[in-house]
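Then we have chain A:
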Amino acid sequence: MTELMAWLIAAAQALLLALLAPVVMGVTKTVRARLEGRASGRVGQPWRDLRKLLRKPPTSPTDSGIFFTAAPPMLMATSLIVAATAPFITTVGVAGSADLIVVVGVLLLGTVALTLAGLDTGTAFGGMGSSREMTIAALVEPTLLLSVFALSARVGSTNLGAIVNAGNADPEAVFTPASLLAFAALAIATLAETARIPVDNPSTHLELTMVHEAMILEYSGRDLALIEWASAMRLTILLGLLANLFAPWGIATTISLAWVVAGAGFFIVKVLGLAAVLAAGEVFVAKLRLFRVPELLAGSFALALLAVLASYVLA
Partner candidate 1 sequence: MTDPTATALVTALVSAASGATAGLSLPASWRARVVGTLLFLSGVAGLLAGLAALSGHDWQTDLPDLLPLAGIKLAVDGLSGWFLLLIGAVTATVGVYTIGYAGRDGHGPGSRTAMFTLPLFTASMLLVPAAASVPTFLLCWELMAVTSLLLVMTEHRRHEQVRPASVWYAAMTQAGFVTVLIGLVWLASIAGLDFTAIRTTTPGVSPAVKGGVFLLCLFGFASKAGAVPLHPWLPRAHAEAPSHVSALMSAAMVKLGVYGLLRVGFDLLGGGTGWWWLTVAALGALSALYGIVQAVVATDLKRLLAFSTSENIGLVLLGVGFAGMFASSGQPAVAALALAAALLHTINHAGFKTLLFLGAGSVVNATGTRDLDQLGGLSKRMAATTALFAAGALAAAALPPGNGFVSEWLLLQSLLHPGGHTGTVLALGAPVAVAIIALTAGVGVATYVKAVGTGFLARPRSSAAAGAHESPLSMIAAMAMAALACAALAIVPALSVPAITQVAASLRLQAPPMGTNLVSLHLTGITATFWPLWLTVGLVVAVGALAVAGRTVGKARRRAIAWDCGDGPLTARMEYTATSYAEPLQRIFDDTLAPERDLDVTHEEESAYHIDAIRYRQRIPDRIENRLYRPLIVAIARLGEAARRLAPGVMHRYLAYMLTALIVVLVAGVIR
Partner candidate 2 sequence: MSDGLSAQLLNLCCGLFLLTAVGVLWRRQVSSLITLLTVQGLMLTGIATLLAAQHRNAEAVGIAIGIGALKAAIIPWMLRRVHNQVPDARETRPLVNVSASLLAAAGLTLLAYAAARPLVALAPSASAHATPVGIAVVLLGFFLAATRQRAISQIIGVLLIDNGIAAVAFLATGGVPLIVELGVSADLALAVLVLQILTSRLHETFGPTDLDELRELHD
């Protein structure tokens, strides 16, 4: 019985994340608008954009092939799988079973699908965006895995559920310098992965500065909807992971319905809080030149390496 229950919770978790993602984007836009003195639109605006785009017909360039049409569903599939298996609401059963290295790999698979689609369009912008995205993804990988190393060294396993449970068990283990450094490194890596301000400006119109946007210039209609939705989900996933790995309180550790609902509530609050902090941070920072980004990532890599060394020296 609990097997079926676990699968159901995983599905529910994926659905929750899918519904929550556009709201998270809405919150970031609203907070940002408010700080810039603008009267921002309602938080539900991204939902309206998605609904309208879903109704519009997709177009694909004449020379593109299967890679162009398959990229949006692949990007969404990778986001759904990570949403279903990572511990956001509960750490029990399927929902908490994902391994951090697998999560990093699956997210990278989504990025690769998009970069190949960028190249398949045959346009200069598509190639440029894809080349830059791959360069940044290649440099983010060491940071992600080293911060994983720092976290797993403390707990002894890279299983997400185990890490979150360990954080739940003794809260003060979360505040050791090792995990704080790991949090900083992972935060910078998140900004790079989800193409936020210091690395890439999501709301730019000047194609030459784009990284993520340049690859999806050719998409329209429901393809574009899927990509926007999946990118929003990736942001929510990474913010959720940041929240649960470093502030694991309130996550359900048993399968009882009450706990799960409470876990969901806590999760939503944490993610929206983090999104607001992210948006506020973005107002104060300008986009870095592309060849300054490796320095940023080298810095975060150094943080992650310090985290690992600290976890040995102190732990």
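Basically, contacts are C-beta pairs under 8 Å (C-beta built on N, C-alpha and C of every residue); 3 or more make two chains touch, one makes a residue touch a chain; residues count from 1.
These made the cut because all candidates are chains of the complex that A comes from, given by their letters.
Computed from a prediction, not measured in an experiment: that's the story for all the values here.
Touch with chain A in this complex holds for only one of 1 or 2, which is 1. Only residues 54-67, 69-70, 72-74, 76-78, 80-81, 84, 97, 99, 101-102, 105-106, 108-109, 112, 115-116, 118-124, 126-128, 130-132, 134-135, 137-142, 144-146, 148-149, 152-153, 156-159, 162, 217-218, 221-223, 226, 290-291, 294, 301, 305, 308-309, 312 of chain A touch candidate 1 when the two sit together in their complex.
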